[in-house]
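All protein chains of the complex are present and in place, except for one that has been dropped.
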Amino acid sequence: MCRFLVYKGRNPILLSDLILNPTHSILTQSYDCRLRLDHRRPHNGDGFGVGYYTSPTLSLEPCIFTSTTPAWNCINLARIAKKTVSPLVFAHVRATTTGALSESNCHPFSFHSLMFMHNGHIAGFRSVKRRLVESLRDEYFLMVEGSTDSEWAFAVFLDTLHTMGYDPKLPRENGFGHTVLRQAILKTIERLNSFLDASGITEPSLLNFAATDGHSVICTRYVSSRTDEAASLYFSSGTRFHEYKPGGFYRMERHDRGQDLVMVASEPLTFERGDWVTVPTNSILTIHKQTVLIHPIVDKYYQENPSFVRSQGYAESLGMVGRGPGEAAEKVGKEKLVEEGRRLSEIVDVV
Amino acid sequence: MCRFLVYKGRNPILLSDLILNPTHSILTQSYDCRLRLDHRRPHNGDGFGVGYYTSPTLSLEPCIFTSTTPAWNCINLARIAKKTVSPLVFAHVRATTTGALSESNCHPFSFHSLMFMHNGHIAGFRSVKRRLVESLRDEYFLMVEGSTDSEWAFAVFLDTLHTMGYDPKLPRENGFGHTVLRQAILKTIERLNSFLDASGITEPSLLNFAATDGHSVICTRYVSSRTDEAASLYFSSGTRFHEYKPGGFYRMERHDRGQDLVMVASEPLTFERGDWVTVPTNSILTIHKQTVLIHPIVDKYYQENPSFVRSQGYAESLGMVGRGPGEAAEKVGKEKLVEEGRRLSEIVDVV
Amino acid sequence: MCRFLVYKGRNPILLSDLILNPTHSILTQSYDCRLRLDHRRPHNGDGFGVGYYTSPTLSLEPCIFTSTTPAWNCINLARIAKKTVSPLVFAHVRATTTGALSESNCHPFSFHSLMFMHNGHIAGFRSVKRRLVESLRDEYFLMVEGSTDSEWAFAVFLDTLHTMGYDPKLPRENGFGHTVLRQAILKTIERLNSFLDASGITEPSLLNFAATDGHSVICTRYVSSRTDEAASLYFSSGTRFHEYKPGGFYRMERHDRGQDLVMVASEPLTFERGDWVTVPTNSILTIHKQTVLIHPIVDKYYQENPSFVRSQGYAESLGMVGRGPGEAAEKVGKEKLVEEGRRLSEIVDVV
Partner (left out) sequence: MCRFLVYKGRNPILLSDLILNPTHSILTQSYDCRLRLDHRRPHNGDGFGVGYYTSPTLSLEPCIFTSTTPAWNCINLARIAKKTVSPLVFAHVRATTTGALSESNCHPFSFHSLMFMHNGHIAGFRSVKRRLVESLRDEYFLMVEGSTDSEWAFAVFLDTLHTMGYDPKLPRENGFGHTVLRQAILKTIERLNSFLDASGITEPSLLNFAATDGHSVICTRYVSSRTDEAASLYFSSGTRFHEYKPGGFYRMERHDRGQDLVMVASEPLTFERGDWVTVPTNSILTIHKQTVLIHPIVDKYYQENPSFVRSQGYAESLGMVGRGPGEAAEKVGKEKLVEEGRRLSEIVDVV
């Protein structure tokens, strides 16, 4: 039930235009029940994180802000988001049914210039963990501070990059290159699948990853199953993402054919049907200089039959399916949002 | 959208039987959206508190445990609740649309042997605050640490008790007596109404209070309106509250005519229709030695017409109406709860 | 025992060069006992705050980051400080013997474009509070969220500015002007003294304030006594503040006669004797375009005799005296600092 969000733009965006303001921002997604499919569980209130690159003259490494306070209550997040701009932002809200609430468990994770986050889970992780741990170089084995499957997946990613000849500790001015990152993510999935196979785990894993070196961004939408649907993933691109009507009504503008910014998100940030495109299941999305590339991930879980409809049941049962903009707008009653917003702000400290 | 809960028993109860385990415990209430009427707002994730009396030989004062961590994430709450028993317990989960997240703002509030909590709000509090503040003795004016209308209502209650000749700093071995506490709460409401009138506030205030001196408990269900409904309030009494089926299925047993325990709650803790009784709007409930008394609050907001149906709209718009056990069971599909419970525990760290 | 720090420069500084790195940074000050005069009390571990102005095109208001985590444990502070630059920074570490640990109680406080912090205390505050509260306009009375004397002093400052004809809610592009701010601070002290007199408080108050509108900065070093010394305050100015030797050894460089940056601090950030100047007791320091002006505060606590030596006893008993750079260097053994630093970093998780 976690949600993540990626922004990559030619120009910096004010974080609040991404995280706080849109009607269906990553904050709202987590607690507005009309939008959530899973009504039984607590919310994405188990910590959050934002990672963003600042000017390269300051640092090649991202700035990470994480907290175990629910995002909607974090006054520092609200203050910082209103005063910070960045051309490349990762944001994540976390929900968990097991595992400790701890800053060490908040995404995005980072290592030198690299940043990583995960929406999903490694099935049967307790059975897989020792194999995974033993496969790592010492430095990535020792890097892990928390207790999530996601941080260990990040360790596998770094170790894989290292094996490919790219030391993650040595950032390059123009990054590692999108081809290298894409290969590293694909091999990470391959390694995870091999651990799952060796441990006899047959329950599908949901592996929506996002990784970046500060230049290119790689996102996957992946499930280790031929018949089940993956966790949801959408993207949007255009010239300008702006508030066309007060109250959080944002829209993507598109001028010419050029793209100035790309967003990828577990759920659309707005209810504009035309603005969001579904990323196909078991594919890998690359953002390189604001250009979006999508490749299928062709392995044993690849569905060759284009008309096959994967079952949503499993991903839904884990709360991993976000509503598309059309369905969500219908559910919420888009026209009424402004009024509701006004109503709320008039109430003083309702207990 | 806050929720509160009172337990008063001849015998101590293990806190987890009250707070953690029941299918519709105060924890679950806050985040299970099928039970919530207000789907737009965040949850009761803005802190919580538990107050309980221990052996009188240890102290006449309650032990208070509060936290700004959402109750469902507070590992200390879970640990303590499993190892602590008490014959008189207050519990509160907080939701707020304004005001800081701060331990100082968590209920229950306490002062020497007295404990107090509030579910509702004082309408137009910013307009009323100065009058309220100026009416207080210095010691209660100086006592307030946080920024909630509820803590200031507690200060009015203490000041009122003082005016009646009972110094709140001087606990008595058998308490102040239920008549005194009841009068003090009624006069507190009277004073709040006079501030509201003087400030020209016409929007209704929702004043569900719970107060105790460690012996008697007083609860109100009150709205300063002749036509609107108050925030919901239920009670249950019997001989034994116990889990008759694994998975959090609790039921109230009743042997003979005696009552051994009483619970009062913003929402029923279980789906057993026969176990929960609605407290009438604008009335005051007294628990004295496990006996429940209910008196109407007869003032200008009293409805003499017994067949008049108050409008739920206002309380609902503030998220202050909990579903009764029948309606809630229907919504949740009571039979399926055990299975769902099992499902959840099998999932490892779903992100 | 709080400590504060102000930076105002022609050019932005990286926050970590101010807050984290210097050998005697505001973080180190709080816990290195060789530098502390008061050895009995806990440390400045009761929360901290940083406020900084970003580009005026983003906002005229400062960005505030506060936390109740001790500054030395706040991983977000370390991350943000390394990636954030600003030309005007306030920082504060808090220690308190009473009053709740709460984000609402952390300095700096802000209101629109204005920022404020306090090192010291209002003597007999409980006796003074009601007079103070009653003297305020509603909007400043209602603004206060926490329970510190300092936040109420800020409310008096805002109210005073308002009375002078400057609405704090209406920031001006070039600020309110240093003359206006200076007058407002002086009148704030006057008002506080009048409350103290009316309440018959004779114990001295320590009123080291820092206030800014994003353009000019005003700092006071003040005690309401003719014979006692105020809490310590130092300043340093020059062309460049930089690390001349690895290990946190910073020095102020001075080229020509121009000043490019000014720092004001409860304690010097370095052990360079020539870099820090003591601000005289009961005077007001103004930074306007990197120029420093110091005026005496001439009221009934003014000491006309220039050779009179005020007693340090009172300020010391409250932990309000920081060692000057010479004395501190002697105490610490400056030469050994680098080695110690290295030693520490080699130790893994000493429990």
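When the chains are written out, they are named A, B and C in that same order, and each has its own residue count from 1.
Just so it is clear, a contact is a pair of C-beta atoms (placed from the backbone, for glycine too) under 8 Å apart; a residue touches a chain by one contact, two chains touch by 3 or more.
What you see is a predicted model, and the numbers here were worked out from it, not measured in a lab.
One chain is not depicted; across the entire complex it touches A, B, C.
Checked against the hidden chain, the listed residues C:D17, C:D46 or C:E229 yield one contact partner: C:D46.
Hidden from this view is one chain, which touches subunit A at 99-104, 126, 129-130, 133-134, 138, 141-142, 144-147. Seen from subunit C, the chain kept out of the figure touches residues 1-2, 31-34, 36, 39-43, 45-46, 68-70, 72-73, 75, 94-101, 107, 118-121, 124-126, 147-150, 317-320, 340, 343-345, 347-351.
Residue positions on subunit B in contact with the hidden chain: 14, 54, 58-59, 61, 63-67, 75-76, 79-80, 82-85, 103, in rising order.
What we mean here is this: only the chains that are shown with their structure count from here on.
Chain centres here are C-alpha means, and the one lying farthest from subunit B is C. For subunit C, residues that reach two or more other chains under the stated contact definition are 103.
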